[in-house]
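All protein chains of the complex are present and in place, except for one that has been dropped.
Note that the chains are named A, B and C in the order they appear, and that numbering of residues resets to 1 at the start of each chain.
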Amino acid sequence: MDWSTIMWWVMAAVTVIPAVMIVLSKDIVRLAFWLLASLTGVAGLYILLGADFLGFTQVLVYIGGIMVLILFGIMMTNRDAVLMRRGETSGGAMLTGVVIAAATALALLKVVKDTKWKEAAPVDMPATTARVGESLLTDYVLPFELVSVLLLIVLCGAAYIARRRPEET
Amino acid sequence: MTPEKIHDALNAAHPGAVLAFDPNPKLPSIKVAPSAWKAAAKTLRDACGLDYLVCLTSVDRGAELEAIYTLETMGETRAPIHVRVLVPRENPVIPTVEDVWRTADWHEREAWDLMGIVFEGHHNLVRILCAEDWEGHPLRKDYKSPDTYHGIKNNVT
Amino acid sequence: MNAPHTNTPAAAPSSDVRSEEMLLNMGPQHPSTHGVFRVVIRTDGEIVLDSESHVGYLHRCFEKHCESVSFLQSVLYTDRLDYLTSMGNNLAFSMAVERLYPDLKIPERAEHIRVICAELNRIASHLLAIGTYGMDIGAITPFLYCFRDREKILSIFESICGQRLNYNYVRPGGVAYDIDDSMIAAIKDFCGYFRPKAQEYDDLLSNNDIFVRRTANVGVLPKDLAISYGVTGPSLRGSGLKRDLRRDAPYSIYDRFKFDIPVGTGEKGTLGDCYDRYMVRVREMIESLKIVEQAVAQIPDGPFKSEQLKGKLRPPKGESFVRVENSRGELGFYVISDGKDVAARVKCRAPSFHNISLLSDISKGCMIADMVAIIGSLDIVMGEVDR
Partner (left out) sequence: MTTPYTLVDWVLGDGAGWLARFIGAILVWAVPITGFVSFVGLLSIWLERKISAHIQCRLGPMEVGPHGALQTVADGVKLLAKEDIIPADADRILFAFAPMLAFAGTIVGFAVVPFGPGLIVADLDIGLFYLAAVGSLEAIGVIAAGWASNNKWSLFGSVRAATQVVSYEIPMGLAFVTIAALAGTLSMVGIVEQQQGWIANWFLFRNPFTWVAFIIYYIAALAECKRAPFDLPEAESELVSGFHTEYSGMRFAIFFLAEYAQMYVVSAVAAVLFLGGWYTGIAPLDAAIGGGTAGMVVGAGVIVTKSFLLVCVQMWLRWTLPRIRLDQMMYLCLKVLMPFGMLTLVGSTVWEHFLPSPAIVKDGGGWTGNTVMTGVVVAAIGTVALVAYVRSVIRATPSLRAASNS
């Protein structure tokens, strides 16, 4: 077993085990921190795939930005509601959850089974950053700019929705 | 306005409200009947310009409890005038003036806390300096301090 | 006569409370409440929706003490009221006792010493107010600068009366000890030293852009609200009302000195904001310095306490009410004597008690950081609020 395989197993474990814990945890804040660990694992997998830029974008955006916002939102809500320690899960909800999870798992397994996996020879992985930058500013400049405009619109919309209107106060 | 003029104005506006008048320059004071005090206070503030409640002193006079309202005009200064309201010890009820001078809010709470004068109509007449569950009114002359408070020994000699 | 004894705002049931509101307990142990003072704040995020002040944590029955110890011993307890302006407290109580006597003359020298001490103490008190105010805003260094200069005043006081904080120096009839030439020289030295130093506070705080932005337009106290709450002292003058008992109702020998009364001008924001209250204190220190210089220059020789008050203090039957302009506002004592050597009743009219009572009115809608700025600008001393 070489270094790369070991790292793959480590990263897979870092991704999957916290993902399971997210399901099992009852404390929303703990859950958020498990999500953090899981996202870190995904970032690690990206890096192992040679997409180091993407990996660190994952860290920057998901961990640095989105996780902080999730935590932010959770902390601003009522602590008793957040802890949910005394929360009860009804049998019906449990059953529904199990059924949905099983169906999804079956579907995924089928996809895995039916896909014709190609065994690619290991390639030398050059730096991706420069190429990402180049393609963003040459071939894909229009989609790139369109996405920026879309994000800007989303930002404005969010600000509009979040703003308290005079009659509400 | 001089104490004499204040006295005259008060007398004219509320006949029978003024029970006594002492023009002593060191401590000019007017004694006002408790029942007329609320209306008199408004007159003092609006007609006589006494917009500043300097102090509210509560005194235990034995059979009676006294509240001394020290009043003054903020803009110009002279010796302040003292308004005395005396109420019987058994039923010490004075109408509140917290809506006339906002200072009266805390001062009346203090007078209730330490002297046990009840200010009728006060929106939140609760103890201010003593603990919430303190018993008795410490500044009364017949007050005996308790021997224990929540298991803490007092009066240890 | 059973008033309801609920002293805390009832917490709203958690089911229908708006999720972003929070009850925050500021104090009684908090670095910026200047003593043991508690404010229960209802916040929406960082915005203060409502607040309720709770005082009394430092209550120690000052007025009841005065009914059980002699007049001279009561002076000692007045030290602990506004412990930063003990000289002014001593002076007010002593004058209230003196007024019970029909014809009492206080020697000239004693009057001068009283004024010098009271004004030096005002400078020391304002220095502390400014320093801690800077600290409330987050600037720690000005605090040390203020303490450096305050130490000089405290050393002078130590040489005068042996105490650095609770002086028990001004007593009915005069002062406790005479001052000698070395002390006068030290006071003169201080006057020369302090005037240029005062510029440092302007450099560090008054003209600091962040400080101005943190204090200007914050905690605006309109004049009519201030009057209704009986606010006095620098907090009132910050709202633009030129009222100072030293000029309007001169006591002791204040009518002999030339000095200005600084008032708020709204120079950086709105009239009556925190910056105005702060600036009044800064400027008042220089005015106090002027009074000290004049008093030191014309101090006469003679006795330092009245010969009429020999022996045990036993004021004649009567009542008196005396106020002085203390560094936080008008400190008044209502003293009732029934001819014994123990007062029948002493009531203390404490300026901070009035000044802090309006907190919930001027802090609505501000931010938590502003709350700290407002409490600091009112410059309260819990010792005299709770008595």
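Simple rule for what comes next: contacts are C-beta pairs under 8 Å (C-beta built on N, C-alpha and C of every residue); 3 or more make two chains touch, one makes a residue touch a chain.
None of the values given here were measured: they were computed from a predicted structure.
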{"item": "Chains still shown that are in contact with the chain withheld from the display", "value": "A, C"}
{"item": "Interface residues of chain A (partner: the chain not displayed)", "value": "2-4, 6-7, 27, 29-30, 33, 36, 47-48, 50, 52-53, 55-57, 59-60, 63-65, 67-69, 71-72, 75-76, 79, 125-130"}
{"item": "Missing-partner contacts on chain C, residue numbers", "value": "22, 24-25, 30-32, 46, 134-141, 144-145, 148, 202, 204-205, 207-208, 210-211, 213-214, 367-370, 372"}
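Heads up, the rule we're going with is that only the chains that are shown with their structure count from here on.
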{"item": "Centroid spacing, where centroids are CA-atom means, of chain A and chain B in whole angstrom", "value": "68"}
{"item": "Intercentroid distance (Cα basis), chain C paired with chain B, Å", "value": "24"}
{"item": "Per-residue overlap in chain B, given as positions that touch at least 2 other chains", "value": "none"}
{"item": "Residues on chain B engaged by chain C in the complex (per definition of touch)", "value": "26-27, 51-55, 57-60, 68, 70, 74-80, 82, 92-93, 101-103, 105-106, 112, 114, 116, 118, 125-133, 138-139"}
{"item": "List of chain C residues in touch with chain B within their complex", "value": "1, 3-7, 55-56, 59, 61, 63-64, 67, 99, 225, 227-230, 236, 241, 243, 245, 248-249, 319-321, 323, 330, 332, 334, 336, 344-345, 347, 349, 353-354, 357-358, 386-387"}
